[in-house]
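Removed: one protein chain of the complex. Kept in place: all other protein chains.
Our next item is chain A:
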Amino acid sequence: MEDLTSPKEEKADQEVGEVGRPWEEITVASSQDPESGLSEPLESEQGPERGPQPRSSPPRSPQSRTSTPLDDLTGPDASSAPSPPQEAPSPPSILTLARQELGTPWQSDKTPDVDPKAETPRSPHLEQSSDKGESTAPQMCQSEGNIFQQSQQTGHHLYGPEDVSENNSKQKELRFNIFQEEDSNSNYDLDCAEPGVSEVAPSLLEIAIQSAKAYLLKTSSKSGLNLYDHLSDMLTKVLDERPENAVDIIESISQDVKMAHFRKKLDTLQNENEMLPTYEIAEKQKALFLQGNLEGADQELEDEIAENSLPNLMESAFYFEQAGVGLGTDETYRIFLALKQLTDTHPIQRCRFWGKILGLEMNYLVAEVEFREGEDEEDIEDEDVPEERDDGDSGADEDDEDELPRAFYKTPQATPKEESRTGANKYVYFVCNEPGRPWVKLPSVTPAQIVTARKIKKFFTGRLDAPIVSYPPFPGNESNYLRAQIARISAGTHVSPLGFYQFGEEEGEEEEEVEGRRDSFEENPDFEGIQVIDLVESLSNWVHHVQHILSQGRCNWFNPIQKSEEEEEEEDEEKEEKGEEPDYIEQEVGPPLLTPISEDLEIQNIPPWTTRLSSNLIPQYAIAVLRSNLWPGAYAFSNGKKFENVYIGWGHKYSPDNYTPPALPPVCQEYPSGAEITEMDDPSVEEEQAFRAAQEAAALPAEEMEETEEDEDEEDD
């Protein structure tokens, strides 16, 4: 917008020559008039140059119209061309009129109403001419001005409205200077050479021009812009920036100009390296795609092992997609590659994509794996660490507190965690934030963590080492919480069609009797599949194949009494035995493995599962879809023979009621309540006297007056 000067320099010289300039001056001068006094001296300088124009211009106007092909497009300024002569009988009146107009119309610039524009040039013109004492008739001047406008616009019509609309005096000064230069260089031979009459009636052409410009200036009802301004903006931009082959990129220039309206003026401080993380992750994922090729001759051997462990993720993703669940093909494939990387780098017997847990900052992709026999030593090492820490704490407590008053609080017996490969620690879980990032093994879960996890409800952040700030305090950090939630979700939602698994035959009979339940199963080789429609219609065709976690936090019940009896012998004398603790705790029994899910408890009249046929349009090839209502995000599908479970969600259990954190425990009793520390009312005088009388009565028979007096004194105090 601002830099209208450069276009003028060029075009004016080339196309229309000097014809256009006088008008430019006029408009500029006029438009500047109301704004700043700067224009005055400039105008007066130009005065002489313009002197001859009025006389010579009238004949030129027809000529210039014909000479330029763009005439048709010239603006509506011409509309007022006929009017000025009649309107302006005397110079002073016009001057005042124009002055008045100048005050207002510049603000309403962009409207297609062009009358002010056409009329305003008169005022400076008149001033100049009168200043210079030239005898030009005011009518002539006006008509000349108007006609100049028309003719000039063949070359410059784009700038017309700007002159009017721009209120920025600075820009005008700039422009003005250049006009001056031009003016000084140019001569007006052409103008002068054309003789003619100024009183040419507005021809059809002029009206056409005028309507065309009006059309261009029409404001869009949507954006409030008009094409006229837009085109001038574009040309300004082109001439400012001088791009190569501007014609080829004119569309995008147009787009840029429009976008500039919506772009905020940006800070000078900008992030240079904002693309870096993109490349980083791309680089990491590239490794996933290349891993197959990197391994050479050993591949055959490894394939034999890997084939067993790697699940066909894309196949189950296909089925889940039928169910309307899933992460999208692209992401699934990356996860697939990441799983391959995991199975290639670890001695893994069986691997499964467990699901995805959404976090606040990052998400977790969870892989459920089973190590090969004898390959999970590291597992044991990991397990020892937290236990040692626990022991250390309790030991330190005992040593330090010998002299200090001892707390009566007896820490409840910690339920030992389950051995790896059993119960809640049956599988090992690996998580990563994004395919390509390293897989991290989660620590195995302790009953205390499961018990606490049931009482809290926290969002995952995506950082495994993030602390869990909660009440009741969670023993561990986010990795432990994640592991506990995974255990809970698995126990609640991992289901399979009835008959897919069967109890292992080789299972030791004695153990079963002791536990009262079986905890291992194997795939049933004779499984023949269940009709999909049966799976949809009856929940009893689905069974849990992960053990229920007892409220103790273990899958297999642990009797806390046994151990406490042993310890009681040592600790009996030191610590008070708690009366509440019963000698015998009734064994908790959960539902056995492979219990049909139809026996799952309802959540306040909400059924725990919803079954659906994946498609009602083509039911013959549809699959059965099971959605957990207890753990929103847990899904299972089965096509009769195959099944798979997945969890994609926030990792929280559903509850129709709002979460209430458990109440704080009652304050510990520091001293046992008794007569000594119980507050009593002070005795009244009568009571005291009665007491004294009684004392005296008792003392008289004993005849030991002195002693009783002392007693009384003490009591009075």
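The rule is simple: a residue touches a chain if its C-beta (ideal position, glycine included) is under 8 Å from a C-beta of that chain, and two chains touch if they have at least 3 such contacts; residues count from 1.
Criterion: contacts and distances are computed from a predicted model.
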Protein name as given in UniProt for the chain not displayed, "Conserved oligomeric Golgi complex subunit 4", "Phosphatidylinositol N-acetylglucosaminyltransferase subunit C", "Radial spoke head protein 9 homolog" or "V-type proton ATPase subunit a": "Radial spoke head protein 9 homolog"
Which of A:G324, A:P416, A:P467 or A:P683 contacts the chain that the document leaves out: A:G324
Chain not shown: contacting residue from A:N524, A:Q587 or A:T610: A:T610
Chain not shown: contacting residue from A:S203, A:Q285 or A:S598: A:Q285
Contacting the left-out chain in the complete assembly, out of A:L358, A:A414 or A:A466: A:L358
Contact footprint on chain A, counting only the chain that is left out: 221-224, 255, 258-259, 261-262, 264, 270-271, 274-275, 277-282, 285, 321-331, 356, 358-363, 434, 457-459, 604-607, 610, 614-618, 627, 629, 632-633, 648-650, 652, 654, 656-659, 661
